[in-house]
Structure formats: structure tokens, C-alpha cells
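Yeah, one chain of the complex is gone here, protein chain that is, but the others are all in their spots.
Coming up: chain A.
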Amino acid sequence: MATEAHGGEEGGLVFHPMDQFIVQPLFGDGAINMFTVTNATLWLALTVLAVIALMVLGTGKRAIVPSRTQSIGELAYGFVYKMVEDVTGKDGVKYFPYIMTLFMFIVFANFLALIPMSFSTTSHFAVTVVLALAVFLTVTVLGFIKNGASFLGLFWVSSAPLALRPVLAIIEIISYFVRPVSHSIRLAGNIMAGHAVIKVFAGFAAIAVISPVSILAITAMYGLEVLVAFIQAYVFTILTCVYLKDALHPHH
């Protein structure tokens, strides 16, 4: 659709770096309502399938000496499990499946988005805001359930001088409520920016003189994006663990 919309202007230098993020129906081109199957739906489904392929099909043999795929699955398991255990402590381990779900979804969505012509689901605030809000609400509710009113001790820095504590409390509360904002914008922003930059470089490739430089730049950016894809998934997950730790043990 998007390409059709810009179909008229082929000559000259045209950038549409953001067009790759447009959500459009997969079949036909009607309006998008809640249940329309869109390109976002397709890539979310592919993400689910990729997770299943690695974690279920890859470990199907339950081999004592693992195959390569099973090794990667076990590596992912061990990576997230250790992260949860290290950051939140032993009592956080029961939330491991939820955190594993987050990590596997983000990491696969990010990597699938690196396939040319794909759609990057995690570049959309709709996705990351839901993820971040889910974490924020869960962690806040959990904090109150586990600790009752003493969860508010999280904002009362008892190690600071008494006069400073109200000020610090205000700062702590603000920073607490900024968490979901930064949590969601960090992920979507990184993915969106990287992909947009690659697209801009790709636009320059239309000029024959610059195209080698442009292709080199795309290659370099792509390498960086591979790194970012993993690091952002890691950052999102470890921040979730940190927030969970605050909910379980609010007293520093």
C-alpha cells in the first residue's frame, strides 16, 4: 500500500524511512479493525513460531548430549534463569516463566525484524508500551500484595538524612512512574531508529557514486543492529528483573 502511495515519484532522491513501520492489512486493503490480520500479525505469529521452533522442536529429543539447536535453547534458558536468580534472588525464580516469555518474545521479534522486507513489531510503541505497562502494573500490584503498605518504603530512603527524605521521596516517586515510559521508549526507539537509519542509507544507494559507501554503511549498521537486537532484549529483561526485585524486597 505504502509503496503504491509513493508509486508516482520514481525519479530523484526519495526517502521513506518510516514506511517500513506502516501497519497494513495482509489481505485486501480495507480499514484496520481490532481483528484484521495485518503484517504486524504475521510477524508476531512468526515470532511465536520461531520461539516454538527453538524451545520446543529444538529440545524435542531431550538429549543428554545436546544438538546445536538444543544447546541454544538451553543456553537461553540458563541465561535468563541465572539473570532472574542473580537479580531477584531465590524467591524471584517462580516468576521465571513470565520473564522468559518476555525475553524470548523480544529477542525473536528483534532478530526477525532484521530480515530484509520484514516488519519490526518491537519498533511499535503499541507493543512496547503494552509490555512495559504489563511489567509495571504486575510489579506494583505484586509489591503491595507481598509487602502491604511497607512497599511504600521503596520511596522512603531511610539511609538519607531526615530533612532530605521528603525531597528524595518525590524524586523516587517520579522516577518510579517514569519507569514504564523509559522502559517502552528505549526498546521501540532503538529498533525504530536503527531500521530507519538503514533505510536512509539504502535511499542513498540510488545514487551510483555514493552507492558503495552506502552499502558499506548499511552493512556496518546491520552489524550494529544485530548487536542492538540482542542488547535491547537483554536490557528490557534485566530491567524487568530489577523492578521485580524492588517489588519483592522494597527495602534497600
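By definition in this document, a residue touches a chain if its C-beta (ideal position, glycine included) is under 8 Å from a C-beta of that chain, and two chains touch if they have at least 3 such contacts; residues count from 1.
Simple rule for what comes next: contacts and distances are computed from a predicted model.
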For the chain that's not shown, choose its UniProt protein name out of "YdbS-like PH domain-containing protein", "Sulfoxide reductase catalytic subunit YedY", "ABC transporter permease" or "ATP synthase subunit b". "ATP synthase subunit b"
Among A:38, A:138 or A:211, residue touching the chain not depicted: A:38
Chain A, residues in touch with the chain not shown (by the definition above): 1-2, 5-6, 8-9, 12-16, 18-19, 21-24, 29, 31-36, 38, 40-41, 44-45, 47-48, 51-52, 55-56, 59, 62-64, 66, 70, 73-74, 77-78, 96-98, 100-101, 104-105, 121, 123-127, 130-131, 188, 192
